[in-house]
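Note that one protein chain is taken out, while the other chains of the complex remain in position.
Up next is subunit A:
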Amino acid sequence: MIEERFDAIVVGAGMAGNAAALTMAKRGMKVLQLERGEYPGSKNVQGAILYADMMEKLIPEFRGEAPLERHLVEQRFWMMDDRSHVGMHYRSDDFNEERPNRYTIIRAQFDKWFSSKVREAGATVLCETTVTELVRDDRERIVGVRTDRRDGEIHADVVVLAEGVNGLLGTRAGLRSRPKPDNVALAVKEMHFLPRETIEARFNLKGDEGVVIEAAGTISRGMTGMGFIYANKECISLGIGCLVADFQRTAQTPYGMLDHFKQHPSVAPLIAGSEVKEYAAHLIPEGGYKAIPQLYGEGWVVVGDAAQLNNAIHREGSNLAMTSGRIAAEAIAQVKSRREPMTATNLSLYKKMLDESFVIKDLKKYKDMPMLMHTHSQNFFLTYPQLISKALQNFVRVDGTPKVEKEKATLKSFVKARSWTGLFGDACRFTRAWR
């Protein structure tokens, strides 16, 4: 048993936990961080795009040290039906800048490095330790944790729950409810290895330039889902995710969908001849603003995916995790510097600061989006992709049909599939949710 007492215990060494532990350790606090994996990152799955701005706020010099894959110069959005895709690509040489804005990373490697910085800052990091329970005192305040490694309890003034999307401890302790099937997506992912030159040729890249593809459409078979293809240096991350509720309802298999995506005629040539080295799966919080639970209480705060802080529309999660971890740590450090106790009232400072940040502002903006995508998934993920593909094929195919007739046919196909009121309603609903 660890006899000493800590200023703070951080559960989890993912993006949120590392940001919190680093920030508190840098401010001279005595921090214990507990991670169940063999090393930090060995349990973590991400696409993965790293957003530089949020990383810079934690470790300004990270570009020279961190294991980064490629800086992104191009983003592709694909709307897919079974045999085609309609694409919007944005590529700019402006992204070849001195301090690039986005990078692809490999989470297991990145987290290991991030954790080394946490240790350097003075935190104690214990891996291969699963926290099994939160400890309360007789006034129901959280005062520490129990782990599966040692007998007894470890005590601290405050516990930072950075335990990721499943959030087992918080649920068990009754701090928040278990994620619901329509608030989380299951993503499956593979790592496809290819020679560097092959990746660069297939994706039109030079040097460390990178590209990411986000895909939606019939690949998710009418469910709320998205596919992704991210270019790393010597491998391609490829995956697809759908709401758990949809998997439950349709009895589609995640691996079946993944293989279907890989076989799509637009995707297969990109990964042809690759060697797969890993198959992973992970949940993603998709409930948005309305799914955010209580963020603080007597002796505890919750950060990152465990607090459902994830912007599914923009595919941002790690940056919200890092930022919420950092802000919680700053709030805790402020309370401590005033020599005040870690009560719920004092820790509400964290929520106040988070409300002011992009984290809550962005999630608020899209608060109606998750529901819309879910209740209208057939339209947005099946009907429209098919209609749009047909419309464009009709537009580009030269077959002697007068253009006026072609346009009429396209319009008719839309009205037939969704009716005028349906089309109008979808447009209004989408605009309202986006605003």
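Heads up, the rule we're going with is that contacts are C-beta pairs under 8 Å (C-beta built on N, C-alpha and C of every residue); 3 or more make two chains touch, one makes a residue touch a chain; residues count from 1.
As a working rule, contacts and distances are computed from a predicted model.
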By UniProt, of "Nitrite reductase (NADH) small subunit", "Ferredoxin-like protein", "dihydrouracil dehydrogenase (NAD(+))" or "Branched-chain amino acid ABC transporter permease", the chain left out is "Ferredoxin-like protein"
Considering the complete complex, of A:L283, A:V301 or A:V359, the missing chain is touched by A:L283
In the whole complex, of A:N18, A:Q33 or A:Q46, the residue touching the missing chain would be A:Q46
Per the whole complex, from A:N101, A:S116 or A:T253 the residue touching the absent chain is A:T253
The listed residue (A:V244, A:I271, A:A321 or A:L372) that touches the chain absent from the view is A:V244
Note that subunit A touches the chain not displayed via residues 36-38, 41-46, 48, 106-109, 111, 127-130, 132, 147-149, 165-166, 168, 178-181, 184, 186, 188, 190-191, 235, 237, 244, 247-248, 251-256, 259, 276-283
